[in-house]
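To start, I am sharing the structure in question, which I have written as structure tokens.
Only a single protein chain was left out; the remaining protein chains are all shown in position.
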Amino acid sequence: MTAASPQAALAQRFRAFLPDSSILVTETERRPYECDGLSVYRRLPLLVVLPEDINQVQRVLRICAELAVPVVARGAGTGLSGGALPLTDGVLLSLAKFNRILDIDPLNRTARVQPGVRNLAISEAVAEHGLYYAPDPSSQIACSIGGNVAENAGGVHCLKYGLTVHNIVQLGIVTMDGEQFTVGGTGLDAPGYDLLALMTGSEGLLGVIVEVVVKLLPVPDTAQVLLAAFDDVVPAGDAVGRIIGAGIIPAGLEMMDNPAIRAAEAFAHAGYPEDAAAILLCELDGSRAEVETDVMRVRKLLAQCGAREVRIARDADERALFWKGRKAAFPAMGRISPDYYCMDGTIPRHRLPEVLSGIETLSRDYGLPVANVFHAGDGNLHPLILFDANRPGELQRTEEMGGKILELCVAVGGSITGEHGVGMEKINQMCSQFSAAELTQMHAVKAAFDPAGLLNPGKAVPTLHRCAEFGAMHVHDGQLPFPELERF
Amino acid sequence: MNADQHERLAEQLRDAFEHQQALRIRGGGSKAFCGRAVQGVALDVRGHCGIVEYQPTELVITARAGTPLLDVQAALAEAGQMLPFEPPQFSPDATLGGVIACGLSGPRRPFTGAARDVVLGVGMVNGRGEVLRFGGQVMKNVAGYDISRLMTGAQGTLGLLLDVSLKVLPTPVCERSLRADMDVADAIVAMNRLAGRPLPLSATAFDGEVLWLRLSGAEPAVAEAMEALCGEIFVEVEELTGQQFWRDLRERQHRFFSGDDELWRLSLPAASPALDLPGRTFYDWGGAQRWLKTNAEAGAVHVAINKVGGHATRFTSDGAVAQPLSPALAALHQRLKQAFDPVGILNPGRLYEGL
Partner (left out) sequence: MQTQLPESLLDSPQGREADAILRRCVHCGFCNATCPTYQLLGEELDGPRGRIYLIKQLLEGEGDADTVRTHLDRCLTCRSCETTCPSGVKYSRLLDIGREQAERQGTRPWQQRVMRWGLRQLLPFPRRFALLLGLARVLRPLLPQSWATALPAVNKASVAGANIAVRHPRRVILLDGCVQSVAAPEINCAAARVLDHLGISVQRVTDGGCCGAVEQHLSAPQVAAQRMRRNIDAWWPLTEAGAEAIVSTASACGLQVKDYGHLLRDDPLYADKAQRISAQVKDIAELVADSPAPSSAGPRPRVAFHSPCTLQHGQRLGGVVEQILRDWGFELTPVADGHLCCGSAGAYSLLQPVLSDRLRADKLVALRRGSPQVIASANIGCLMHLRQGAESSLPVRHWVELLADCLPNK
């Protein structure tokens, strides 16, 4: 008798506490899990498991630790950096069944939720108390709170209201050895090190998030959105600095260039001026009188900066419509291009003009169109490279160009990722942002949580070996960054 | 003053690492009482000072750890900006590094965030004497683990801070204080109900008899809120009295803090009812931070705070003693300490025994 395959042996162990329908073994069933929101990177997982309580998660992790099988946790699978890309020899741990809101405490303004709860579902559930959950990544309709924590997701309102790390108070986590911890607290701090901050944005490398307590904020009295159209992107960028320099902190300050405007308009019919070179969306919130004053001030500033048209949303519906187009801007690219590759660099805001012109040059050199969507208020740039994965070689050129854009961001004092995470996609660029000693320190942090290195290995923090190879690759152009990955 | 001494500091740490020599990191010495007493050779960071970069329209300031807090605040004030977390100083000698290492925040904390919330990046030296940089000078940065925030409040036990980049905000144009007489149960509910309304609140506190509110923001926003609240049970406080009250609370100079009983800091869910403990209590942060002057046994305080899911810090003549961690969490802390400071030279024992 031959020994059972690792897959069969694992499945056998899991069957002791999971129903058959929660263990996906056949290739047909595993295939749809081979990628997350970044579908150019695909890897077939060894096995997919769908637990529905914390005890099951602990048992899955203990068994995997015992058998030295790596584990990748996944929420809604909407990530854009390949953070939930499975491993061919690893278990994919889906937390999508953890989708219940456990408790809402209106007086303390917190909600205890399971990690698979959708970001937007939290705000919907607490709306009757006049509260909401502030971070609103563009994918908020679909992305899960567990994934938001793992990536420290941002959104269009984080200039004023912060990122995920600023809006959660407590996490339940399970480490690779099956131990359950609570980090943070239901007060405003916890004793010891700030593990809540460390876990946030750790991309599933330190522990599996099994519960989240989020902070809720009162819904502002009034909010108003201005839409300004520009015939050139540079004055639009200047306007951003002028608004902030005037002491106004908008709730959201977003910029889109012409290709992005056209794609978003095709979906949302928001009335964006399709011939503008750039539009700025500026949301102001607060008390009625304050918003009225600020709207007038911002309108004046925008006009001074050369906006050819400034529109103020007529009512809540039009305001929602203005945002709908912006929030759907990424996937709306599907209307003008079969594939898009989304970058996520951050830059000091005043360097915007040179970065945009650098991107334009790269776009011309590579012959690949780029649409730019920009969280202008906080310097987070999302160039979307448009390509067709069905054309041989085009993905490779796209990746190369994307890498150059990120290096440009680092060169002007920015970062390779503002909110999407490093994942698989930007792992090589980590080598240009961090020194060997810094990366070594990060590996030491990982080892403190997961000494065997079984949780989401190979993501977020590159090995020094990989960086050495990446350095070499710069010399030998034309090599693929990830030869082991199956790709289009 | 502006001096870059990071090489000297790193050299001293490398030396200490080789000789396994424990160090006691110090700045202005204003917050020595915020942790446990440390045995070690003093390492003074004050020589490494100065503002490295500050562009008001970027809303970011970067300064060296030894820079006096007052210098940082003066530079910001010139551009009409401020540190959003309203840090306590405790002495004019306070340094920026000390403030961040201790992770202390003032009355504004529930509304504009804590020290850790505004930390964007740090330069640091770890326990091997290696100079490392994490985070950066941009608002959003998720490349690698968030070690900058991990450093905040770690009291120098994981690394020596060289410089920090902080997010800053425009100083509110207008600030007014209000007060109302109330009993404790009503005050706790009132503070939390108010925080659930869209008001420009920047502090709420209860001193045992009076509920204090502070409103900050644009002129019209504050005026509108004043109108709404003064129609209820609040009355406006004279401007200087208000400023004095919030400053005294922040600096722990309020008369509440005097007296012989032991001082405790309680951190708990804001709306928790008053704890059944002897002594006097002062409520800050809308009830989420409570100061307790009591002669109760430590055990009794811990039992009471555990019931509501918070933690307590006790201020003794030997320094501040934090609530013990669960064994599993304590072990994780030990492993993290080991990851940054393998031979234990950085402020050993400052947070907990062995940390």
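By letter and in written order, the chains are A and B; residue numbering begins at 1 in each of them.
Rule of thumb we're sticking to: a contact is a pair of C-beta atoms (placed from the backbone, for glycine too) under 8 Å apart; a residue touches a chain by one contact, two chains touch by 3 or more.
Keep in mind that this is a model prediction, so the values were computed, not measured.
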Check the whole complex and report which displayed chains the hidden chain contacts. A
Of the residues A:106, A:218, A:331 or A:413, which one touches the chain left out of the display? A:331
Can you tell me which of A:58, A:108 or A:139 touches the chain that was removed from the display? A:139
Among A:223, A:389 or A:411, which residue is in contact with the omitted chain in the full complex? A:389
For the chain left out of this view, which of A:5, A:39 or A:88 touches it? A:39
Contact residues on chain A toward the hidden chain run 24, 26-29, 31-33, 35, 37, 39-40, 50, 52, 76-78, 94, 96-99, 116, 118, 120, 124, 139, 141-143, 266-267, 328, 330-335, 338-340, 389-390, 488
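Following the convention adopted for this analysis, only the chains that are shown with their structure count from here on.
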CA centroids of chain A and chain B: separation to the nearest Å works out as 29
Within the complex, which stretch of chain A touches chain B? 105-110, 129-131, 151-152, 154, 158-159, 162-163, 165-166, 179, 181, 183, 185-195, 197-198, 200-202, 206, 218-221, 241, 244-245, 247-249, 286-290, 292-294, 346-350, 375, 377-380, 413-422, 426, 430, 433-435, 437-439, 441-442, 444-449, 460-461
Once bound in the complex, which stretches of chain B touch chain A? 55-60, 80, 103, 109-110, 113-114, 116-117, 126, 130-134, 136-147, 149-150, 152-154, 158, 169-170, 173, 189, 192-193, 195-200, 217-221, 223-225, 267-271, 285, 288-289, 309-311, 313, 322-323, 325, 328-329, 332-333, 335-336, 338-340, 351-352, 355
